[in-house]
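Accompanying notes for the structure given below.
Note that one protein chain of the assembly has been removed; the remaining protein chains are unaltered in position.
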Amino acid sequence: MGEILPRLLRALATTIQISVLALLLGTVFGLLLGIARVIGPRLFYPVIDGYIFVVRSTPFALQVYAAFFLLPRAGIDLPLFVVGVLALLFNSVGYQIEIVRPALESVDKEQREAADSLGMTRWLAMWLVILPQAARRMVPPLTNELANLVKASSVLSVIAVYELTRAGHAIIASSYKFAEVLILVAALYFVTIQLLSWGAAYLERRIFTYRSGQPI
Amino acid sequence: MEDTPLLFAGLDVRFMVEIFPRMVQALLVTVQISALALLLGIVLGIPLGGLRVIGPRPLQLLIQGLVSYIRGTPQILHFLVVYFALPGVGILLDEYWTGVVALTVIAVGYEVEIVRAAIESVHKGQREAALAQGMTEPMAFWLILLPQATRRMLPALTNELINVIKASALLSVIAVNELTKVGNAIIYNTFYFVEVLLEVAVLYMLVIGALSWLSNYLENKVFSFGTALSTPETR
Partner (left out) sequence: MDEGHSSEPVLLRIEHLHKRFGTTAALVDASLTVRRGERVVLIGSSGSGKSTLLRCINHLEVPDQGSIWLDGEFMGGRFAADGRWIQASGGELARQRRHIGMVFQSFNLFAHLSALDNVALGPQWILKRPKALARAQARQLLAKVHLAGHEHKLPAQLSGGQQQRVAIARALAMEPKLMLFDEPTSALDPRLTREVLEVMLELAREQTTMLVVTHELGFARQVADTVGFLEEGRIVEVGTPEQIFDRPQHPSTQAFLNCFSPGGL
């Protein structure tokens, strides 16, 4: 146990790094594509919807293998860690668009009309009026998304990214203490993910009970 | 087929056609193993979900803990646990059945909640009317609550089948010949990266797309009373 735990904790740090990176980069793309899906040219809609469909209708493991095979094939040689982050990013953006869009659409129509009446363009109204109000609503589901990413990042072990699951696997292979290792790995994931989902639920309550129970 | 041009948009179409039968066979393994896990999950999920609602309190907490554990840890971990733990306790299964057991564990974690929510969504007057008539609790559960709950479960179970199919791709690591594994094997042998990945992805999308359509259909058309249940999407 003594030497196993520090190794697993370091690997957990990698897991969290990968997940946080994918979440933050994903939020950038998620916001851009989500906004485009709401006020962008109609031409984009089927493209964005198609992307979401591909992400959600194929196993994440397949997406990981695709990144692993196709990036080098396209002449892009990257460290496995980066390949892993990119695969996770590709996946997460598909889900984050679906976080951004409902949040934007939930802002009252009157808000948009008020902005219009001031003579703002759609994009300016989005930036100055809609987005700031919608942002609050995105925080709980994005926290939850981080929990999902921590879970999903375990799949990167199949292409030998040295995150928590891979580390556990490696330690089992060398020590064959599978019971101890699996219990520790499970506990580390469980605590991390549970904390994140509680955080999401807490933020949800904070945001949605603000002012007379009305969501804002 | 002989007239098909060899290349289309830079893809070797003839090769794609050639591997198609193997791909379909692998897809069938994927669907079969997932459906099996879903069914075993239902067989376990109904009593566990029932006990989660009407069982004694300690048992309820135990079941809830199990559900939180399954849902709050990565799916691949369940594969590792089943892969190492079953032989550890003297149960030796081949890769296929190891995979079925692992997928069943994953499915149960969600199905218990589907069953619980479905049962709790049946109006409490239904149980009272059954008891008032002289049914015992188990009778009321089997004759009145479960049949009504089942209809509510169908869309959610269809969604769960999608989740299980996606999870089954993880079986590639323990050498079950499902779609992802077979695709990888062909890539390693032939280096037709794009063709194979594309074909694998399209096959998944066809099946999963059809299932989501079915789930929506069941939710809107067939499902005629009460509110639909949702089940979280996993990756």
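As written, the chain order gives the labels A and B, with residue 1 at the start of each chain.
The criterion applied here is as follows: contacts are C-beta pairs under 8 Å (C-beta built on N, C-alpha and C of every residue); 3 or more make two chains touch, one makes a residue touch a chain.
These numbers were taken from a predicted model, which means no experiment stands behind them.
Novice: Among the chains in view, which touch the chain not shown?
Specialist: B
Novice: Quick one: say which of B:L51, B:L93, B:M135 or B:V202 touches the chain that got left out.
Specialist: Of the listed residues, the one touching the omitted chain is B:M135.
Novice: Hey, which of B:Q64, B:Q148 or B:T190 is the one touching the hidden chain?
Specialist: Checking the options B:Q64, B:Q148 or B:T190, the one contacting the hidden chain is B:Q148.
Novice: Mind listing the chain B residues that contact the chain we can't see here?
Specialist: 123, 125-126, 128-137, 139, 143-144, 147-148, 151, 224-225
Please note the rule applied: only the chains that are shown with their structure count from here on.
Novice: Okay, in this complex, where on chain B does chain A touch?
Specialist: Answer in residue numbers: 68-69, 72-77, 80-81, 84-85, 88, 165-170, 172-173, 180, 183-184, 187, 193-194, 197, 200-201, 204-205, 208-209, 212, 233, 235.
Novice: Where on chain A does chain B make contact in their complex?
Specialist: Where chain A meets chain B, its residues are 53-54, 56-62, 65-66, 69-70, 73, 91, 148, 150-155, 157-158, 165, 168-169, 172, 178-179, 182, 185-186, 189-190, 193-194, 197.
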